[in-house]
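A single structure is presented below for examination.
For this depiction, one protein chain was excluded, whereas all remaining protein chains were kept in their positions.
Naming follows writing order (A and B), and every chain is counted from residue 1.
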Amino acid sequence: MKKVKVATAWLDGCSGCHMSLLDMDAAIISLGRKIDIVYGPLVDAQEFPEDVDVTLVEGAISSQDDLSRIQKMRQRTKILISLGDCAVNGNVPAMRNSIPVSKLLQRVYVDGSEERKLIPTDRVPALLKQARPLREFVKVDFWLPGCPPPAKAILGLITDLLEGRKPEPTQPVKFG
Amino acid sequence: MAQKKLSIRIDGQLISAEEGQTILQAAKANGKYIPTLCALDGLTPVGACRVCLVEVSGVDRLFPACTTPIQEGMSVTTNSPRLTRYRRMSVELLLVERNHTCAVCVSNGHCELQSMATALGVNTVGFAYNYPKLSVDMSHPRFVLDHNRCILCTRCVRVCAELEGAHVWDVTSRGIHARIVSELNEKWGQATSCTNCGKCVQACPTGALAEKGWAVEEMVKKIGTVTSLVHRRGVQV
Partner (left out) sequence: MPRIQDIGAFNTVREAGLAKLVPAVPRLTVGMGTCGRGNGAEGLYHAFAQAIESSGADIALVPVGCFGACFQEPLVSVRLPGKPLVILRRVQANDADRILEDLEAGRLSPDLIYCKIEEWDHLTGHVRYGEGYPEVPAWNEVPFFKGQKKTVLRNCGILNPDDIEEYIAIGGYQALYKVLIDGHPEAVIEQIKAAKLRGRGGAGYLTGNKWEFLAKAKAEPKYIICNADEGDPGAYMNRNEIESDPHSLLEGMIIGGHVMGATEGIVYVRAEYPLAVHRLNRAIEQAREYGMLGENILGRGFKFDIALVEGAGAFVCGEETALIASLEGEAGRPRPRPPFPAQKGLWGKPTNINNVETWYNIAPIVMRGPAWFAETGSPKSSGTKVFSLVGKVKNTGLVEMPLGTTLKTFIYDIGEGATGGREVKAIQTGGPSGGCIPREMFDTPVDYENLAQLGSIMGSGGMVVMDEDNCMVDVARYFIEFTHSESCGKCIPCRVGLNKCLRILNHLTEGAGAPRHLDLLDELSRYIRDCSLCGLGQTAPNPVLTTLRHFRSEFEDHILARRCTAGVCEDLALSPCENSCPLHMNIPRFLQLYKEGRLEEAFLSVILDNPLPSSTGRVCQHPCDSRCRRQTLDQSVNMREVHRFIADAIFESDKYEGIVKTLLARKLEPTGRKIAVVGAGPGGLTAAFYLALLGHDVTVYDSKPEAGGMLRFALPEYRLPKTMLRREIELIERMGVKFEFNTRLGADLAFSDLDDHFDTILLSIGTWKESRVELPGTELKGVFGALNFLEAAAAGQDVALGRRVAIIGGGNAAIDSARTALRKGAEVTVFYRRERKDMPAIEEETTAAKDEGATFMFLAAPHRLIGDAAGKVRAIEIVKTRLGAYDTSGRRKPVSTNEIQRFDCDSVILAVGEGVDVEFAKDSGVTLKESGTIEANRFTLETSRPKFYAGGDVVTGASNVSGAMGLGKQAARRIDRQLMEAERWSILFPDFEYEQTPPDEPSLSRRHSGRALVAAVRVRSQDEVVNSLTHEEALDEACRCLRCDAKAVDVS
């Protein structure tokens, strides 16, 4: 049987959702027989491949770079999933949203810095005015809230997809 | 004098309830669940949150269960696809209106808005988030008011006015700018009418009013203390 190509992505988030993903213990081994992780922080691939079946995205869209990445992922993925609160509703990254970007950078890189009081300009992607959830930029197929979503819930969702069911959470998922 | 009994149907089941009861009271007395956010046992119902809307057969309009008195022969439906859709919509709109960052909220896991979202299966919101800039009032020595989490249910306003008799809280401004204020827009810490009783904090369904000193998830409201107080004092509403 051909393995399902799964990608994961880490945008503006804390990587907690990826930790939760790895937290599914032994189940990950049997899962590994059915899927190939083709992209993401867990593997080496540098470029997001074409024709991915499922992509799990952690984090909000906060920078120009996040935006172009999510657009590319959307183009190359059949099923796109918002994984965790940041991707679903902005969560902690969105707490900066009522502060103008220039003030924010000033506070972090100049006022709050001991040395090299300088706002970085290159190699750091430009911030968008606000950090916002995925669905405000691209079409999202499924959402799995939680901070982080429990490993079981992630496993349940992937299993449902592998078995061709419309994912229905077996236990209630909650924000936070 | 014994209250006159009326016969009504709730979700098809025939029940007997006292005249003068609201649909919500009759339902509760008979073990029927109707979701609520702004209603709190013992406080004047205000019909503000609209999640307790129910259908009454023969009438097109929806009725708030918390304020509608029962009538003989009334047949009430508490659940339907339309009601669920509308309840979800109310919860979604509350979630985008202000900044409910559950992950870092003291009431995470003990919040009525959060659990209602879970119960209604809300796992995303179809509207853009407002992300407004709202203040947090830390001036009170024991309590904190975080406007980011407030859903304007006005339980605090009513519990303070009707139960404590202090009337520290009220609502200022209109529409989307409406917000809770203590006294005439004083800092809470400077509100001399506040008796520091904490009833408002216990009555608050979210993390908008909380005790100081708790971390994320640690604030568990003792709503029972408020309602039992109502019954002990026999407050009539």
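Simple rule for what comes next: contacts are C-beta pairs under 8 Å (C-beta built on N, C-alpha and C of every residue); 3 or more make two chains touch, one makes a residue touch a chain.
Because the structure is a prediction, the values reported are computed rather than measured.
Looking at the complex as a whole, the chain kept out of the display touches B. The hidden chain makes contact, of the residues B:29, B:59, B:128 or B:220, with B:128.
From the options B:11, B:41 or B:97, the residue with contact to the unseen chain in the full assembly is B:97.
Within the entire complex, the positions of subunit B that touch the omitted partner chain are 45-50, 53, 61-62, 64, 67-69, 85-86, 89-90, 93-94, 96-97, 126-128, 130, 151-152, 170-171, 173-178.
Here, only the chains that are shown with their structure count from here on.
Chain geometry summary: the mean Cα position of subunit A and that of subunit B are 34 Å apart.
Residues of subunit B touching subunit A in their complex: 95, 99-105, 108-109, 114-115, 117-119, 121, 123-125, 128-129, 131-134. Against subunit B, in their complex, subunit A makes its touches with residues 82, 85, 88-92, 94-95, 97-98, 130, 132-133, 135-136, 140, 143-145, 147, 169, 172-176.
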